[in-house]
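The complex appears here without one of its protein chains, the remainder shown in place.
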Amino acid sequence: MSDLEPVIGVEIHVQLSTRTKMFCGCAPSFGDAPNTHTCPVCLAHPGVLPVVNGEAVRRALIIGLALGCEIAPRSIFHRKNYFYPDLPKAYQISQFDIPICGRGEFTAIREDGSELKVGITRAHLEEDAAKLTHGGGRRAGADGSVVDFNRGGTPLVEIVTEPDLRSAADTAIFLRQLRQTLLFLGVSDCSMEEGSMRADANVSVRPVGSQTLGVKTELKNMNSFRFLERGVEAEIARQREIIASGGHVQQETVHYEPDTGHITSLRSKEESHDYRYFPEPDLVPVAPDPAWVEQLRTEQPELPIPLRRRLVDEMGLTQEDAEVITGSPELVAYFMEAAGLADPKSCANWIRGELRAQLRELGQEPWESNVTPAHVAALVGLLAEGTVSVPAAKEVLAGVIETGDDPATVVEARGLGQMDAGDLSAIIAEIVNANPDQAQQLRDGKDKVMGFFVGQTMKRTGGRAEPQAVQALVRAAVLGE
Amino acid sequence: MIDDTTVRHVARLARLRLDDAEEQVMREELSGILEHIDAIRAMDLDGVPPTTHVIELENVLRADEPRPGLSQEDALREARAVVDGSFEVPRMD
Partner (left out) sequence: MGLRDLTATEQIAELAAGRVSSLELVDAHLDAIARDDVEAFLAVDAEGARARAREIDALPERPPLGGIPLGVKDALSTRDIVTTSGSKMLEGFRPVYTATCVARLEQAGAVVVGKTNMDEFAMGSSTENSAYKNTLNPWDHDRVPGGSSGGSAAAVSAREVPWSLGSDTGGSIRQPAALCGIVGMKPTYGAISRYGLIAFASSLDQVGPFARTVADAALLLKHMVGRDPMDSTSLEWPAPIDVPMATDLAGLRIGVVEELMGEGIDPGVKAAVEVALVKAEALGATIVPVNLPTALSGLATYYVLAPAECSANLSRFDGIRYGPSAEADNLLDQYEVTRGRLFGPEVKRRIMLGTFALASGYYDQYYGRAQRVRTLIVREFAQAFEGVDVLASPTSPTVAFPIGDRTADPYAMYLADVCTIPASLAGLPAISIPCGLSDGLPVGLQLAGPAFSENRLLDTAHALEQVIAFDTRPPGLAT
């Protein structure tokens, strides 16, 4: 059934990292003793009223602007009614027909540099549910559940896309880059693992060329991009199989089991939902002053996607470099500082390669480590002027990580400077003489044996030689080149 | 007007357990009330916008400043079932 194409849209819930909840002055909390961050409002005591957190509105606007959304001149809140123990009012205050951010578009970039355009349907403000833990109850045995309202009422922005995605891989690319953008905006922690960013995918398949949409299923709440990609893949496969065998896809909510790779249906016995949306009478419209919106637009930081283009086009980085460097706003700042002092491409290589590799063992990020961007630039400089070899530079870096000293100081203290060319030639001559068989192989054109000579030389010099220089000297000694 | 199925559906949406007798009375009473209310379904409302609010306020926003809330003891004090600082609810099925 290769003539079926998948059609995918996503809904992303982003918890805003504001100081207080969406409708009350409690600080949302995620680790404290249960029910220690509540008030009558977020416990929905009789008689309480919601008051909108202005900072949540500001952040929703920032998100909307970054997604190119039309900002509603006057948006309103609605009540979405349903009973569940994590929703104390039994209605969620959300937005319905007039969200704060309307249509927009987000352009992601695939690894091959091609553009992935995804239409944004809307982005609206709402409140998060409380934490419901199944089991742990006493009254109804182990089956009971317990509710903690510490995080109940945390501000959320829900971003809904058009069904513009055509593969699981694109879906993952879009979500990763959307997350990156949100991180740059500083509006949310965007942690999939901790649930501050959650994505649901609406998946359907249809014959290629068809303009109508097939019956969709909703793939719920996956806590990593990897699982999400696999889940979407599995769901597409499942739907293709159903249709191939002459069946029909049921509209339902499904779940991906990472352990088995299986898709399971979530709720089927639940009666159809009727949320009875109606305008929230306890709140008044949000009508952002156009001057405020304009100000937020001008204050917007450089976002990762355009930045990525600039890194490639203007600073000579590869797509891959750029993707890694734009992984977080902190890393960008770190790189930019180093790149201002030394060759950007080399800085990028060292930062994304050796530096991160060495720090990973310590569980540190570059900006948290002893290595400053100026250190990186200095190291790149030492390499460029031939003061240290690449293997030695790695040791220098280890030294800087350890001590926080300047690279030049580390080179000095540890004697890691490049060897004198005469000394190196002498050592290589000795090695060639001691290994006539290998020398003959080289003469016979078996280039693989070059590795042996480089290895031997490195062993003898303690890594203070540049491998390329070693190769040249070996050739000279053996072949007379 | 309003039938038993509708009454049962609405009662379920509203999470109200009604016994058979209550259901019967509810159907009759709601039907009676709806007969009066149906007057508004006959009115000409073309071009009339809805009113959600009679006041013309906009942008009532709160500063993002934490306020002291309730102690855990106060948060839980009116609850009938509490386990280790949390509200307890029966199983979900």
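In this document, chain identifiers A and B correspond to the written order of the chains, with residue numbering beginning at 1 in each.
Everything that follows uses one rule, which is that a contact is a pair of C-beta atoms (placed from the backbone, for glycine too) under 8 Å apart; a residue touches a chain by one contact, two chains touch by 3 or more.
Quick caveat: nothing in here was measured; it's all calculated off a predicted structure.
A.B. asks: Counting contacts across the entire complex, name the shown chains the missing chain touches.
C.D. replies: Spelled out, the missing chain touches these shown chains: A, B.
A.B. asks: Give the residue, chosen from A:R79, A:R198 or A:R464, that touches the chain omitted from the document.
C.D. replies: If we include the chain that is not displayed, A:R79 is the one touching it.
A.B. asks: If the missing chain were put back, which residues of chain B would it touch?
C.D. replies: 2, 6-7, 9-18, 22, 26, 29-30, 32-34, 36-41, 43, 45, 48-55, 57, 60, 62, 70, 74-75, 77-81, 87, 89-93
A.B. asks: Can you name the residues of chain A that touch the chain not displayed here?
C.D. replies: On the side of chain A, residues 40, 43-52, 79, 81, 83, 85, 88-91, 140, 147, 274, 276-278, 281-284 touch the unshown chain.
Methods note: only the chains that are shown with their structure count from here on.
A.B. asks: List the residues on chain A that touch chain B in their complex, please.
C.D. replies: Residues in contact with chain B: 18-20, 24-27, 33-40, 42-43, 51-57, 74, 76, 83, 85, 132-134, 136-141, 143-149, 271, 274, 276, 279, 281, 283-288.
A.B. asks: What residues on chain B touch chain A, complex-wise?
C.D. replies: Going through chain B, the ones touching chain A are 12-13, 15, 52-53, 55, 57-67, 69-72, 75-76, 81, 83-92.
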